[in-house]
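Left out: one protein chain. Kept in place: all the others.
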Amino acid sequence: MTTFLGLLNYWVVIALMMTGLYIVIAASNYIKKIIGLNIFQTAVFIMYISIGKVSGGTAPILTGQPEIYSNPLPHVLILTAIVVGVATTALGLALIVRIRSAFGTIDDHDVRESVNE
Amino acid sequence: MNALTPHLSALQIILPLLAAPLCTIFRLPRVTWGIAMVVGVLCSFNAIAILEQVQSSGTIIYALGGWAAPWGIEYRIDDANAFVLVIISVINVFGILYARTSIPAELSEDRISWLYTAWLLCFTGLCGITISGDVFNVFVFLEISSLSTYVLVSFGTDKRALTAALRYLIVGTVAATFYVIGIGLLYALTGTLNMADLAQRLPEVTAHRTVLVAFGFITVGLSIKMALFPFHTWLPNAYAFAPNAVTAFLAGTATKAAIYVFMRLVLTIFPAGFFANSTIAYLIILAVGILGAFVASTIAFFRQDLKQMFAWSSIGQIGYMAIGLGLATSAGVAASFLHLFNHALMKTAVFMAIGCLFVATGSTTLNSLKNAGKRMPWTSAAILIGGLSLIGIPFTTGFVSKWYLVTAALELDMWWLAALVLAGSLVTAAYVWKFVETAYFRTDSNTTYTRSEAPLSLLIPTWILVIANIYFGINAQFTGTQALRAANAIFGFSS
Partner (left out) sequence: MSIAQYALLLSILVPLGATGPISLFSRNPNLRETATIAASVITFTLVAVVYYSVKHGIEPQLTLIEPFAGVSIAFRAEPLGMLFALMASFLWIVTSIYSIGYMRGHHEQNQTRFFIFFAVAISCTLGAAFAANGFTLFLFYEALTLSTFPLVTHKGDDKAKKAGRIYLFILLGTSVGFFLFALIWTWHLTGHLDFRAGGVFDSSHSRTVLNVLLVLYAFGIGKAALMPFHRWLPTAMVAPTPVSALLHAVAVVKTGVFAILKICVYFFGVDLLASLGTHYFLAYVAAFTIIATAIIALRKDNLKARLAYSTIGQLSYIVLGTMTANAWGIVGGGMHMLMHGFGKITLFFCAGAILVATHKTEISQMRGIGRRMPVTMTAFLIGSISIVGAPPTGGLWSKWYLLLGIVDTHEWLLLCALILGSLLSAIYLLPIVVQAFYPATDNTTEVNEAPLTMRIALLTCSAGCIVLFAVPDFAYELMSNIVDLGQH
C-alpha cells in the first residue's frame, strides 16, 4: 500500500478534490460552479469507498461461510452523502433557474455588475 | 406522558420532520402556520422536559431504532446540548409567532406553505445537529438544515436573495464536504463514528498526522457553518435578503447549533488537551475570534442597511464566542455558552424589531429610520435595548456575557485579552450609536410625524424577547449555572 500505485485511489481523490474546488472558486458561471461542487463531492465519495475496501475482500453478503469482506459502513454512508449531493445539485440548479429569470444571466460577474456590488 | 418519557429525544426530531410534509398537503397559509406553531410549542416543551430529565437523571442515551451504539446511531444528550436545544426550540417558537404577520407582508399567499415546510425541516436539522451523538448523523442533519436554510433565504423579496442563497449553497456545501472529509479520516483511523467511542479511541492515535489533518478539515468546515471570521462571507447577504422572520430565526439558531458542534468535536472528542496544547490551533482560534470581533464590528459601522449592519454584528459576536472557546477552559467555554444564549435573545429581538420597521415603512435602511424614535417608539426602543446589550451595558444580558468572558481571560492571566474584549465593546458602541442618532436625533423640525407603529402581533414577540434580555441581564444565576454545567459537560462525557 505504500507504493504510489497502492495509494492511487487517494491520489485520484486529491486530484479530483482540487479540481473541483478550483472550479468552484474560479468559474464565474453558476452552473460550472455547481459542476465543480459535484466533482469536489465525488472525490470525497471515492475517498470513503476506498477506505472501506479491504484488499481481497468480497461484497459483504451474509453467505454463512467465513470470508473476508469489505467494510460496508462507508459505502452506506456514501449512499446518504450521494443523496445529499443530489439534493444540493437540484436545489442549486433550481436557484439558478430563478436567478436567470430575475437577472437575465447566470454569470456571477454580470450579476454583481447589475446590482452594483 | 410516562410512556413517552424514554422517547423524548426522538420526538424532538420526529415531530417537525412529520409536520413538514403536512404543510405541503394543507396549502392554506393559516393552517400551515398553525401546524408550525403547534409543533414549535410542543418541541420547546419537549426540549425543556429533556433538560429537566438530563439534570435529574444524567445524560440521556437514546439508541435510534433499538440499534445500540457503536453500530446504530445514538442520540446523546447531556447538559451541553440540552441547553442548546432549549435555546433553539424556544427561539423557534418566537420566530414562528412573529412570522404569522411578518411573512404575509413579504411573500405571496401561495408560497407561504413552502416557507413553513422549509422552516420545519430547518428546525428538524438544527435539533438533530444538537442532539445527535454520531458524527456522520450530524452531517446529515447539518445538510438537512442547510438545504432548507438556502430555500428559506431564497424566499426574500429582493432578487438578490436568490444570489445570496446560491452563494450560501456553494460555500455551505464546500463546508459540509470538508466536514465529511474530516470525519472520514477519523473513521479510517478509529473505525467508529460514535462521538463517545471516538473520544475513547482517539487518544491512542493522537500521534498520527492524520488526526491533525482531520482536525483541520473539521474545524474549517464547521467554521464556515458557524460564520467564524474569515469564513463569514455567506452570512451578511443571506441574513440581509432573507425574509425578516427568517433572519430573526436564523440569527438565533443556525450559527448557534454549528458553534455547539464545533465545541463538541474540538473539545470533547479530540483528546483532552489536543486543542489547548497544540498552541497554534489555540492561538489561531483566539486571533481569529479577536480579529472577527473587531473587523466585523468595524464593517458593521459602515453599513447603511440595518439588516446588513446587524448581520455583520453577528459575525463580530461569533468572534466573542470563539474567544471563549479558544481559551479552552471551562470558564471560557461557559462564557461562550452564556453568550450563545444571550446573543440568541438579543439578536433575534433586534432582527424582529427591524422586521417591524420593514412592515411599517417598507424599508430597512438607516434613512428610513429618521424620526423612528417618535414614529415607532416601541420598535426603536427594542433595537436600542438590543444594541445596548450588544455593547454590554449593565442590566442587559450582554453585560453578563462580557463579565464571564473577561473573568475567564483573567483566570489564565491573559489581561491583554480581557482588555481587548472590553475595547471591542467600544467598536460595537460606534455602530449602535449610529442607529441611535438616526432614530432619535435626526429630526426635521418642519415635518410633523404620525405614529405609525408596527402591528401588535409583531411587537409582542419582539418585546417578550427584549424583556427576557433584560431579565437575564439582571438575574444571571440561571443562565450562568446552566452555561457552567454545559461547559463541564463539553469537557467530558461525564455523569
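Lettered A and B in written order, each chain numbered from 1.
The criterion applied here is as follows: a contact is a pair of C-beta atoms (placed from the backbone, for glycine too) under 8 Å apart; a residue touches a chain by one contact, two chains touch by 3 or more.
No experiment lies behind these values; they were computed from the predicted model shown.
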- Give the labels of the shown chains that the missing chain contacts, considering the complete complex. B
- Missing-chain contact, candidates B:Leu186, B:Leu390 or B:Ala429, resolves to B:Ala429
- Among B:Leu345, B:Ala360, B:Ala418 or B:Ala439, choose the residue that contacts the chain missing from this document, as touch is defined above. B:Ala418
- Item | Residue ranges of chain B at the interface with the undisplayed chain | 388, 391-395, 400, 402-403, 406-407, 410-411, 415, 418-419, 422-423, 425-426, 429, 433, 437, 441, 443, 473-477, 480
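The criterion applied here is as follows: only the chains that are shown with their structure count from here on.
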- Just give me the whole-number Å value for how far the CA centre of chain A lies from that of chain B. 28
- Task: Flag every residue of chain B that touches chain A in the complex, lowest number first.
- Result: 136, 139-140, 143, 147, 150-151, 154, 159-160, 162-163, 165-166, 169-170, 173-174, 176-177, 180-181, 184, 187-188, 193
- Interface residues, chain A side, partner chain B - complex: 17, 21, 24, 30, 33-34, 37, 40-41, 44, 47-48, 51, 73-74, 77, 80-81, 84, 87-88, 91-92, 95-96, 98-99, 102-103, 108, 111, 115
